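Worksheet: one structure, shown below.
Left out: one protein chain. Kept in place: all the others.
Moving on, here comes chain A:
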Amino acid sequence: MTLPTTTIPGGAASSIPRRSSDNSQGAGLPTSRRSDRHRWGTTLLLILGALTVILPFYVTISMAFKTGEQAVEGEAFAWPAPFSVEGFTTAWALTDFPRAFTISILITLATVIGTILLSAMASYAISRNWEKKAYRWAFYYLLAAMFLPFPVLALSQVKLTGMVELANPLGVALLHIMFQISFSTLLFTAFLRSLPAELEESARMDGASTAGAFWRIVFPLMAPRSATVGIFAFLKSWNDFMMPSLIIADPTLQTLPVIQEIFQTQFSNNYHVSFASYLMAMAPAIIAYVISQRWVLSGLTQGAVK
């Protein structure tokens, strides 16, 4: 979809000698002579591929800033002329954006903080007691949720949250945290096992308790990993549609993604309103990603491949 598959030979292959040549300057191979140059062909193909990624975002922005008359024509590529924020003001009032935004933010914040604290503490306990069977089993037990997709649990969870007065944003936050626990505990334990025990021992010698050593020494050292865990919790929670749509009983307490679905029929052909609404719901995640992409990228590869 992004690039024609025929680019594999060209893109792939030509890239390979390039990478290898980094440490073989002057080896005399014909490839290394050209190695200083950038691969313009590959760059060009990737830029073309990037356009397919950008296209939906372009459509969203161009539709969102159109006037009502211009939007109803449905011409996605025509740039808005004149620029209009009417779509935004209408969507803002129609969907009660501030309320949905606040609820989304609260759920996401609770998820991020809850995920970091609970999984950091659990990972610390597990990694420092690894020789004990009970803690090892606890680790595998928490990990098991990775194999449990939400649809499998959905019906029971809807029923249970309804029974204990958690069919609301709080219940969604709790479930978001619990579905993040596996992945986050995995990341944290991997990190804690690589952390030298001497650091804590020296704190202990100075009379710190286990908890004290954790909060004062270990937890601050976990900060980069906590950032990764937090970003993932943020993205999962902010973008989730399935859980809030099923768990939250009161439509006026719904999150931003669910609101988009609820208002589909009311948006009807007012594309400038619907796209303005989509843009307002997407923007926070995109901004958060651009700011924090360093941790997103490192976290993903660590989680998947150590």
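Remarks
One rule holds in what follows: a residue touches a chain if its C-beta (ideal position, glycine included) is under 8 Å from a C-beta of that chain, and two chains touch if they have at least 3 such contacts; residues count from 1.
Going forward, contacts and distances are computed from a predicted model.
In the listed set "Manganese catalase", "1,2-phenylacetyl-CoA epoxidase, subunit D", "Carbohydrate ABC transporter membrane protein 1 (CUT1 family)" or "Sodium:solute symporter family protein", the entry agreeing with the UniProt name of the missing subunit chain is "Carbohydrate ABC transporter membrane protein 1 (CUT1 family)".
Of the listed residues A:175, A:233 or A:276, the one in contact with the hidden chain in the full complex is A:175.
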